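Attaching a single structure in structure tokens format; questions to follow.
Yeah, one chain of the complex is gone here, protein chain that is, but the others are all in their spots.
Moving on to subunit A:
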Amino acid sequence: MITGGQSFVSSPPAFSHDGKKLLVCTGRTVSVFSTSTGMLITELEGHADRVTSIVVIPVAVAASKFVSYCWTSSLDGIICYWDFSVPELVKKVKVGLPIFSMVIPNVSRNPVGSNEKMSTLFAYLSVEDINKPADQHKALRGQIQIYNLTNSHRVKGLLAETLNPVFISVSKSGEYIGIPNKRKLHIWKVPGKDCKCDEIKKIKLYHTKKLSTLAFHPYERMVAGGDVTGRILIWRGFGKRKFSENLQATGKGRTTNEEERPGVRGDDDADSCATWHWHSSEIKFLFFSSDGAYLYSGAKEGVLVIWQLDTGKRKYKPRLGSPLLYFTDSPDPSLSCISCADNQIHLLKMPTMEIKKSIAGIKLPFSSPDGYKGLGSEFAYDHAAGLVALPTKDYCVQFFSLYDNLEVSEVQVCEKNFQPADDVTIYVALISLSADGFVMGTVDVKLPEERLGGLVSLKFWKHGSRMGEYSLSTVIYEPHSDAGISALAFRPGHDMAVSSSFGGDFKVWVHSSYTEDTDQMLQKSGWRCQSIGSYKKKPMTAAAFSADGSVLAVAAGTVVTLWDPDSNILVAIIGDTLSPITRLSFIGKSEYLVSSSKGSKPQLSVWSTSNLSMYWSYKLFAQDVSCTADGSQFAVLANHNSLDDTTTRDGDGVILLFDVENPVPLATWSVQKAKRGGLTFLPPNPSFHDTKCKEGKDTSLLLYINGDHEYVIFDPHSSEENQIRRNAQKSQAPPEEAVRFGYASIYGELPDISLKKEQIPEIPFVPSERPWETIFSGSSHVLPPLTKLCSAFLASLLEKRPSGNE
């Protein structure tokens, strides 16, 4: 069983203490990536639910460089302590409530390797109180608790209660922690030694809008808050009255005039408050640079804004391509990372804001507008290479390697600038890959503005030299005039494709090369329409070729029409379903055809092409249908909604494996988040199988992608789960390389200059018998100064003791 496709951006990532590794929360595991290569190094497995925060223990002494520990918290209510270089679970602390956010403010005060006695670690947790009913409107389900990690017991009392669990921010020095709570910020001063909830000092800062995030200045008493309208508020000198040690200062603070505190609301405990407004939507993160001169902010526009704190001037890093979620900086000043909503983490080279590497996960689903919806699955599969192609929000097609859990490439379908803040008006509606993966067809749709200027274009792409590389071959604008395209299918073994449209016709496209420009003999090739067919002007809703490519089946409303694709002759018509067919597929090489229809009367039917009649059918809402390439089995992903089952949650589904001959399913699996999920059979991959399991039986694997684009690959024919393993565990760790800071990072290593003087072999010279005779000879301007000569002269007069070589 292989799982993959986790979200990288559900929680903020964290850098290791040397900035060489990036710890990313990926579902139940924490993935450790190398920042130099962007490849996965290792995974920390142990949590039972989504990991929500990571706290890396800083390292003080250079000697303990290779020690790397971190704390992680998860929704399963457990805090784990890891040695992530090995990787090894060291300690587990059970909290019991789902933890949404965890900070350990005093973690920096006792770094690993220091000789001082370890002081007690206190974790501040934002947990969800699951005891309170969820449906009650005003229930305060969020709690801020303190937990003593050293002796694993909870400190009594609550810091605060909020409507929902919130994200806790901590200042760099660990002096303050804060949360946004509706229209105010709560800020606590973290006590030095022991913690008691009622002794912790707390202030509130008020605002008129709902606050979404906050950040503390690294060393000044300054806090920045972002609200849902895109404003940034900066309070300077907060908590002077409350957090000051001596009470006299507090008294003075009270006497200061209101006029001297510009922008501060009411009786808030701050010196001044400034408002900056550039973003047009909710601020997702705020972050002060480590030198405290800049503030980074990000929101839905996909533009990282850098504010100069003193002047309020802005700089931008535009076109990151997606709403921004988190910003994390590393101990290495030239590296930081930014998490985007499209499941990418960009590693930025800092002063220039250049993207150095991107860690890309599978693209997350996005809601395409309802006006036009491809009825089939939104995924396309390259079975041979084990790739899935899926549309992205920024008009691309992403190719994702299922076995390696890695993005392979991205193909830009529409050359348009993507504005994350705007509504979706252009999107890739359909992707189809030929069986061998050499040709890709895409359909992109531009929605009209009040019935003006809509456009459907069909594009054919040619496979390039590398995996997942495609180059544009042909563009067809409005292939079915202004009607939308419902399905696109390639004919196996031929350069032929069919597109069916809601406008009531289907077109058969063929690939042809022709010569143009007689004296140049230019070879051009492209796709052109070979024939057009229609059946009673009914909207064509699905199309499929048989496995040998001899029959084309097109669903015209509730009937299936069978055509000869070469001569475009209607061969046969098969029966009637209750509602329009949305999905058609030939079952392997057999004579059977499976169709599924959605709508008010969903139906899953198997048709026999030999006697042109229905074989058997179910009343079943099938999300996706997939057939094996050569066998007679097929799998159906069905929604629970249609089944009379009230106990399951909405969106849960079931995978049913059928054999054509038998309407009783061979196997069933129940799955979550089946809505907009996908299902396909993958050919057996020899690298995953032991030799023992090749016993001649069908060994193809089944892939299930759920609505969040997490996927699982398993063998549908065996109950044992451990047969297939990812061929990972091959270490992708980069070779350790010396980190270069400062001078060396710019100019490279200095050549070794030996401080020792060069050893010139002493020239042996025989002193004359009587040096005092020659020592003063020569003209006076050539002679050394007398002070030097004198000592030499005197030395020469003294009788030398015979040296020790006798």
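Side notes on the structure shown:
The working rule: a contact is a pair of C-beta atoms (placed from the backbone, for glycine too) under 8 Å apart; a residue touches a chain by one contact, two chains touch by 3 or more; residues count from 1.
FYI, contacts and distances are computed from a predicted model.
The complex includes a chain that is not drawn, and of the options "Aspartate aminotransferase", "Cytochrome c oxidase subunit 2", "Integrator complex subunit 14" or "Protein SLOW WALKER 1" the UniProt name matching it is "Protein SLOW WALKER 1". Of A:277, A:416, A:537 or A:788, it is A:416 that touches the chain left out of the display. Across the entire complex, the residue among A:132, A:182, A:319 or A:528 in touch with the chain not shown is A:319. In the complete complex, the residue from A:448, A:464, A:599 or A:663 that touches the missing chain is A:448.
Only one of A:76, A:175, A:227 or A:394 touches the chain withheld from this view, namely A:394.
Against the chain not displayed here, subunit A makes contact via residues 319-321, 346, 349, 354-358, 394, 412, 415-419, 422-423, 425-426, 446, 448-455, 457, 475, 477, 517, 520.
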